[in-house]
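A single protein chain has been omitted; all remaining protein chains appear in their positions.
Now for chain A:
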């Protein structure tokens, strides 16, 4: 039951947040500062998420095979590889490093 409560609250809250962004009146967005902020916030959030999902384990910081996988993804990005190749590089290298005992 607890799980269903969590699912219901999360689904409703996440949907409302998405809708709110789309419904904010256009006039609010004409200010240059708001536009610059709206462009920079996704940069900050994605950077923080990338770092956490690479080096985070619960509430601890760890350096493991995921870091090698992410490095491989970064190389693939620099080489302008397609999206699927970038993700595949990360997965394959991470699995490979783990198989080697890393």
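Keep this in mind: a residue touches a chain if its C-beta (ideal position, glycine included) is under 8 Å from a C-beta of that chain, and two chains touch if they have at least 3 such contacts; residues count from 1.
Keep this in mind: contacts and distances are computed from a predicted model.
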Undepicted complex member, UniProt protein name, chosen from "Branched-chain amino acid ABC transporter permease", "OB-fold protein", "Inhibitor of KinA" or "Chemotaxis regulatory protein": "Branched-chain amino acid ABC transporter permease"
Missing-chain contacts mapped onto chain A: 2-7, 9-11, 13-15, 17-24, 26, 29, 33-34, 36-56, 58-61, 65-66, 69-70, 73-74, 77, 82-84, 86-87, 89-96, 98-99
